[in-house]
Every structure is written in structure tokens, then in C-alpha cells.
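Got a structure for you, questions after.
For this depiction, one protein chain was excluded, whereas all remaining protein chains were kept in their positions.
Going by the order they are written in, the chains are A and B; count residues from 1 in each one.
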Amino acid sequence: MQSKPSALKILDVASVLALAVAIYLALIYAPEEATMGQVQRVFYFHIATAWVGMLGFVAAAVAGIAYLRTQNPKWDIAEVAAVEISAVFFFITIVLGSIWARPIWNTWWTWDPRLTTAAITELIYVAYFMLREGVEDPDRRARFGAVYTLIGSLSVPITFFSIRLFRTIHPVVIGSADPSATGTFAMVPGMQVAFFFALFAFTVIFIDLFWNRIRMGQLAAKVEQLKLNLMH
Amino acid sequence: MAATVHYPTTNASFLKATLAVTWKDLAAEFRSRELFSAMLVFSLLVILIFNFALELDIATRQTVTAGVLWVTFAFAGTLGLNRSMAVEKDRGCLDGLLLAPVDRAAIYFGKVISNLVFMLIVEAIVVPVYSFLYNVNLFNAGLLLVILLGSIGYIAVGTLLASMAIQARTRDVLLPILLFPVVVPVLIAAVKASEGFLTGSDFSTIYSPLSLLIGYDVIFIAIAFMVFDYVVEE
Partner (left out) sequence: MITVQKLVKRFGMKTVLRGLDFEVQPGEFVAILGPNGAGKTTFLRILSSLSRPSLGAVSVAGYRLPDQAASVRARLGVVSHLPLLYGDLTAEENLRFFGRMYGISNIDSRITEVLEMIGLASRRRDLVRTFSRGMQQRLAIGRAVFHDPEVMLFDEPYTGLDQDASAMLDDVLRSVAAQGRTVVMTSHDLMRAEELATRFDILSRGMITASATRKGLGRSNLLTFYKKALAS
């Protein structure tokens, strides 16, 4: 696997195009929202990046379980890729959430269950990388990563529900269906197009990034192997 | 000395091995009391610091009691977990445990029980002290139940993560970083249920967080049981 497979190259181009179209749809095509104004457009990307974050989260969990069952390093490479992508995209989600929150509620942060769970997930990711960083043996590092991924992927959904159920001071605000919560809006067809296309575009971007990152991981492993071969 | 070689008459049963590990931890700690005194002193200091950091009037105290208690337990817990696993790592004792012809999970459960005992003893002292210092009645069966269930969940996950953390270079700081984000549901549910019991709320409001605690405990004990092998074997 010396040069990029053509399918991947096509995907790279497709991702960029999809992103461009999504941006157009969100910023220009979709109608302006009555109450919140232009800042509401952030919503399209906020949800889309959260969606990618979740895709990565699930991919990491699957890869972790697969690694524990097969001990095949390729699952470890996939797991690291998934966690990295999820970490980046959840971070963007949080930032976009802040950008939205500031003008609407005059606050940088809302303890909305979804946002809070995203933040906790970020902390789990940081812990994940610190754990891996501290382990020398590659097999052990992969095993520990997989175990922690498993624990994290079980804990996060429970965290989400516990915040939602028990932290009544902080209701779901962003884009919630509850008409009494500030920050909700009804989506007219123009918005729906932008919204669903953004989800689609970011899914394509996720697959593209994931594939690329796995490839990078495989190449890095190859370099390590070559280095070791040279030493003997 | 007989020249014949004979084999052990029975293989240690899972339960016997688990209890042997627990007994070993408790006996060793009873002698040195290092772990226990560290946890206890730390907890009392935290309670004291809360007193100075938060000027609590009587009304506010009622609402934050559950939170203050659980923050204290969460932090003191990591001390105990770290120490308990460090003993095994430092003198290579973990190998000694792994050489025994017992299921690895017996080592896990043995440690969970002993860690839980340490944590419960500390809590058993902290709760009356808090009660005394702040004139809040904490002798509430429901509260004690929540403390038990919450501690079980915390220790179940904590023991597993501590087994990983001590094998890493950054071992001391790593455990809280690994543990706290993952143990958030326990804190949320435990505080909610504790508040419920303390304020004498209707059981229907307490039922939900309580069942979440139980669910968490069951799920994570099961997971740890399945996964512990991967954490200790090479």
C-alpha cells in the first residue's frame, strides 16, 4: 500500500465538495430564523459535528471490543483513529455550542445534558491518550486502550441519561422540541434541506477522515517495523 | 523430608481464593494502617476545607450536604485505590498472585471487597463527624444504603482502572483522571438519592436514581469480571 487507493482520492474530493455545498446551504440557502437571526445557522454544523463525534464514539467502541476478541492490531489502529476524530469533532461541537449560546442566553456555557456529556466524553478521551502514553509495551497499550474504551462507551450513555433525568436545573435547551424552552425553533423546509445535507456531508467527511487516519496508522506501524529491521 | 512429590489435595475454589486475597489485604492494612489513616485524615481535611471555602448558613448546608460528602468520598477513594494496587506492583506481588492456579477474577473480587471495606470504614467515620460538626442528622437508613451502593460502583470501576494505572509510568496522577469522568453517573445518582433521603422526599423520586445506581453497579462489575484478565496478563 504505497500510494493512496483511488477510491480514497475520490472520497477526499467528494468530502471537500460536500463540505462546500453544506456551507452554502447553511449560510446562504437556508432562510434566516425569525427569533434568533443569523447565529442560528451555527446549529447546522453544531449538530453535524456532534453526529460525527458520535459516529467516532461508536466506531471506537466497536473497534475496542473487536481488538479484545481478536488481538489483531488493525483494530487498535482503527480505535485510535476513531477516538481522535471523535475528540476533535466533539470539541468543535462544544465550541459551536458556545458560539450559539452567547447571543441567545448571554452565557458561554449551558449545562445542557448533551453538551455536558460531550464535555465529559472529551475528558474520557484525554484520559485515554494519557493512559496510552504511559504504557511502553505496544500490546499492553492496545489492550488497555480497548478496555478503557469499553468502560467509557458504557459509562457515557448512562451519564447522559443521569444528567437528563436528575439534573433538573439544567434542561435540554439546544434545539429541543419543547416549545417552552428558549432556543427552540421549528424547521421550515429550507432549513431541513440544509440540516439533512449537513448530516450527509459530515458523514462523508467522517468516513474520509477515518480511512485516511487508519492508513496513517498503518504506515506508521510499517515505519516502526522497518526501523526495527534495520537495527538487527 | 519425603522424597516423593505430591500435588495439592484440592484446587482453591473461586470463593476461597477471593476471600484469601481480601483477608490478606485486610490483615496487612490492619498492621500498617497507612492506607486507612491517609484516607481518613484526607477526608477530614476536605470536610474542614469545605467549611472555610463555602460559608454555609444552616439552610444552604441542608442542600449541599450530599454533594460535599460525595466529593469527599470520591477524592479519598482514589488514595485508597492507588495504595492498594501499588503494594502489589512494587514488590512484584502481582506476579505472585498471578502464579496461583486460580481464576484471575478471584483476584479482582478479592481486591474489590477489601477496597470496599476500607472505603466503607472511612465513610463510617466521616459521616458521624460531619453530622457532629454541622449539626445535621445523617443517621438515615436510606442514606447509608445510597452510600453503600455508590461505593460499590465506585470501587468496582476504580479497582479495574487502578490495575491499569499502576502499570503505567504516570501512575499516581493517572487514576483520578481515568476514574472521575467514568464514575460521573454514580456521583449524580448518589447525590440525587442522598438528597432525596435526607429531605424525606417521596420514594417515587428516589426510586429512579437508586435503580440507576444498582444498574451501574451490576453492569460494571460484570464488565470488570470479563475484562480483568486482559488487564493483568501479558
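The working rule: contacts are C-beta pairs under 8 Å (C-beta built on N, C-alpha and C of every residue); 3 or more make two chains touch, one makes a residue touch a chain.
Keep in mind it's a predicted model, so treat the numbers as computed, not measured.
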Selected residue (touches chain absent from view) among B:100, B:129 or B:145: B:100
Interface with the undisplayed chain - residues on subunit A: 137-139, 221, 224-225, 228
Residues of subunit B in contact with the chain not shown: 1-13, 16-17, 20-21, 23-24, 27-29, 31-32, 87, 91-93, 95-103, 233-234
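Basically, only the chains that are shown with their structure count from here on.
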Gap in Å, rounded to a whole number, between the CA centres of subunit B and subunit A: 32
Contact footprint of subunit A on subunit B as seen in their complex: 157, 160-161, 164-165, 167-171, 174, 177-178, 180-185, 188-189, 192, 208-209, 212, 215-216, 219-220, 223, 227, 230-231, 234
Contact footprint of subunit B on subunit A as seen in their complex: 68, 120-121, 123-124, 126-127, 130-131, 133-137, 139-140, 143-144, 146-148, 150-152, 154-155, 158-159, 161-163, 165-167
